[in-house]
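The complex is shown incomplete by one protein chain, all other protein chains being positioned as in the whole.
After this line comes chain A, so read on.
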Amino acid sequence: CPDSSLLPETCTALKHRAHRVRIWVVKICSVFCLNVTILQVIFATGALFNAFWLMEAGRFVFGIGGESLAVAQNAYAVSWFKGKELNLVFGLQLSMARIGSTVNMNIMGWIYSRVQDLLGSTGHSTLGFTLMIGGVTCIFSLICALILAYLDKRAEKILCKEQGKTGEVIKLTDVKDFSLSLWLIFIICVCYYAAVFPFIGLGKVFFIEKFKFSSQEASAINSIVYIISAPMSPVFGFLVDKLGRNIIWVMFAVVATLASHVMLAFTFWNPWIAMCMLGVAYSLLACALWPMVAFVVPEHQLGTAYGFMQSIQNLGLAIIAIAAGTILDSRGYLFLEVFFSACICLSLIAVVMLYFVNHLTGGDLNWSAKKREKLQKLAAAE
């Protein structure tokens, strides 16, 4: 049983809570996987029968399922790996997601043309078939979720015996208990991703017009961020695990991204440099930022915290994406880059404040890995 340094009664209560969290996570994860699979099928069917409203409905509920899947994934990762290789696991998670995105971007076009040759026509039925083929991967995801659920249940049985259904209920109002450090982490997350994803979305024309790239080159440089993050995320995760000091890594990542945006906006230097820097910074941030949530939030609030973080990140992305499009149409790319730089600066302000808040309240976010290990050994020895 974990945390055996505490009194037996508290241990039991904690076990109950941990168990309830586990069951919740398992159920939700499987449900969302099923959700995602079913809705990819609905989306593909909509395309097959040329019913755009059906496609929109499918995408809408897919959004609900898909994002919540990410939350459940994060909660799973923390419950299995906290105190151990958490940073590496987050890095690998991101890496797998990015590999998936890259494969999708490159293969789907090819599949579409193959299906087109097979069916002999373009149009909605070709699109529908292509999307159905894509849906096969969702089934694979569902199988993985079911295997994970089985493994988790098995872990329950081996580690702790199943107790009665007592323990604290998980409330949504836990949100008001979030500490200042957590809110600062939220701000960093929103402001950072708002300056990366919309930029990649709108970047192709920027590279074609400003740097005189061809269409293929512009697509290539646009996707370099994802291509870099696929192999680098586990490496950085491993690095942050070995060295600790998460806040310092986050600060490096934010400053590097700011430098990259400034380079792209104000100079004509080769944009490959800036984009590679952006890719490296993006991977580093993901590995160092997300595990920090596990350090500032008690276990029973973890799902809520991650869910909240995902949800405001997506809200921020949605709003900023619309704003970015409007700014681009009316004021052009220089203004847009300045706007993104301002977002990153906001994120940088939040990191700086987080560092000082953490330092002044004696928090453990910026401990080196050695210190953390020492304290864990001390706790285990008692």
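FYI, a contact is a pair of C-beta atoms (placed from the backbone, for glycine too) under 8 Å apart; a residue touches a chain by one contact, two chains touch by 3 or more; residues count from 1.
Assume contacts and distances are computed from a predicted model.
For the chain of the complex excluded from view, the name given in UniProt is "Glycosylated lysosomal membrane protein" [choices: "Acyl-coenzyme A thioesterase THEM4", "Phosphatidylinositol glycan anchor biosynthesis class U protein", "Transcription factor IIIB 50 kDa subunit" or "Glycosylated lysosomal membrane protein"]. Touch with the chain omitted from the figure is made, among A:Asn50, A:Ser113, A:Thr267 or A:Gln376, by A:Thr267.
The missing chain, though absent from the display, is touched by one residue of A:Ile107, A:Cys144, A:Ile319 or A:Leu334; that residue is A:Leu334.
Against the chain not displayed here, chain A makes contact via residues 205-206, 209-210, 215, 258-259, 262-263, 265-268, 328-335, 338-339, 341-342, 345, 348-349, 352-353, 355-356, 359-360.
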